[in-house]
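For this depiction, one protein chain was excluded, whereas all remaining protein chains were kept in their positions.
Then we have subunit A:
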Amino acid sequence: MKQYIRSADEEVQWSRFEQSLNGQRLVSGSSTTSTVSTATYLSDLDSSPDSDPSAFSSTPTSPSSPSPNRDKGQSSSQNSQEFLRLSVHNARRNTSLEVVTGQVDEPGSGSGSSSTSSTSSGSPSSRIRRRLSLRVPFLGFNRDAKSASQSEVPKQNHTQLNSNNGSPTSPTRIQVPKRLLEPSLLPLDESPISSRLTSLSLVDVELDETRTTGSPYKRINLSEYSLSSSSISSQASIPSCHRALLIPEILEIIIRYVDESNVIPHEIAQRRRKPLSLKHAMLIYGNAESARAAWSKVQREETTKQVRLGQLDESFFNGLYSCLLVSRLWHAISMEILHEKLHFKNETSWQKFVTSNGIANENKFSSRLPSVLVLHKIAEAKQIEVDLIGKKVGGKLKWLEFYTCPLIVPTRELLEGNSLTKIVLPGCSRVNDGVVALIAKMCPQVEHLDLRACDYVSDRGLKVLAKRCPGIKLLNVGRTQRGELITYRGIKHIARRTCVDTLGLAGCHINDRAIWELAIHRGPAIQRLSLNNCQFLTNNSIPRILGYTRNLCVLELRGCFQISDMRPIIQFKRYREMRGHPALIEGCELFELRMREAQWQMEVETSRQVIRDCLEWLYSEDSDVNYEKLRD
């Protein structure tokens, strides 16, 4: 997995740490000096409760050393307690996650004297309250302008945060020297953290979605926890990284947030299909302007397809790969999260994954088995590689996708585990009835099965599928070749035995009987039907069955040239519109033309009827007093 390069757009902005501390450097050396320097460091950053109380008491020099330092070195704003900000900026989504940990001032710490710090730290009430808040600004920071604007906006929030806590504090930025961030110098031993966790009490995990007025932040108060001073002592010797970032639970939440912004490569669903020609666009949109706009968009997309995809690839960055490089703990957590969703969109990453996990590594894959395995357009992926990987990662998958990977089919191991509900295999031309039967056998719970352009799947496969997988909701067996393999005989079983609501039968040689089976057995449940290029359909099916399928919202009828009875289709369209759920009915140019004509004819009839009725009223007698009679 390490082949991914640290992305420039999204990374943990450690630069936040680099801003102040007045260039103070930390030296971790022998025991006494380290204590002193730590104390100095911490007192500069924070007031003393944060620092090691045992160090203060045991080493007589330490209480004196921090105070002059603070008095001369820091401005009043440095009275504040410890603050740490970690911001994760996600440029693509334009959101960033900012972790701010702040600490409440203890009363009297503002005086800044050494005695205060030592007493407060020694007192039993010196439990340090910390707040960790995750802020999600709606507008991401501009990385170039970070020095100026970035520090401005958060500052206001910090003061707000602190005033909430009832004491005046202002942010102090911590500069962690870069070398301390190197994994070799970071506390890699996780034992002090886990031991410290025993004294950590997560008070509440609340999501505060309300925006602070005047600031573009969404503040999420993640947790508030207290640390006993004893636990800090072990921490104080490790000054390099903020504690919050060393608590696995919190870290996992943070890293999971980063992971959420990662997009698993998938096919982007179209809202409506592109027009086939300018004339077609005119018929669909009805006015020249939007038709031209739609048509030129199609043409533009065709010419720039390559370029656009290239750009898209770049934007599929994964911020987690930078997290891998931070420390051992970070590595472990990010790795675990990364391994939950495996997706590959180019040959090299797949090859590397296979070599590192499939062949060389004999062990089981990781502690957690992945729930997602997506191979997106990896035309070179070989069956033997899938076999190898399948043995490692199979068992817990929920989503399995091989998108146009023509050489591979899913293996038995991948289908194991009774949790797989979504299987997407479009363009896997080696998928045949045998594979479908295997899917049916191994995954009776499957709901979403996409077998587009799996040309060798036939009625027999569908029959087995219908028998074993009654829960199937989406089935797509659309194709451009071998349409004769899918006919009424297969659809009959699907209609009768499954709870299918979305069915793709493009290019299949189904007849009117198949549609009638669907209408009668699945009627109101049917939501989407794709029947493009089903040339055998006639006026005896679709126009007649729309009364049964009243919840149908997408109907695709491109290339169904035999359907010419448009009136029921228009009536159905109006019926859906009346109910506020317009149905999208798409056809080819001829179909749209027929629709327009029929619609026009129906409108003319309606107007005629209206005029006739109006005239009837006009000529009817009314209850006005007839003046002529009155006069007589």
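Throughout what follows, contacts are C-beta pairs under 8 Å (C-beta built on N, C-alpha and C of every residue); 3 or more make two chains touch, one makes a residue touch a chain; residues count from 1.
Just so we're on the same page, contacts and distances are computed from a predicted model.
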| item | value |
| --- | --- |
| Per UniProt record, name of the chain withheld from view ["Ras family GTPase TEM1", "P-loop containing nucleoside triphosphate hydrolase protein", "Mitochondrial ribosomal protein S24" or "Ubiquitin-related modifier 1"] | "Ras family GTPase TEM1" |
| Touching the absent chain when the full complex is considered, from A:G286, A:P470, A:G547 or A:P582 | A:G547 |
| Touching residues on subunit A - with respect to the absent chain | 523-524, 546-548, 550, 567-568, 571-572, 574-575, 578, 606-607, 609-620, 622-625, 627-628, 630 |
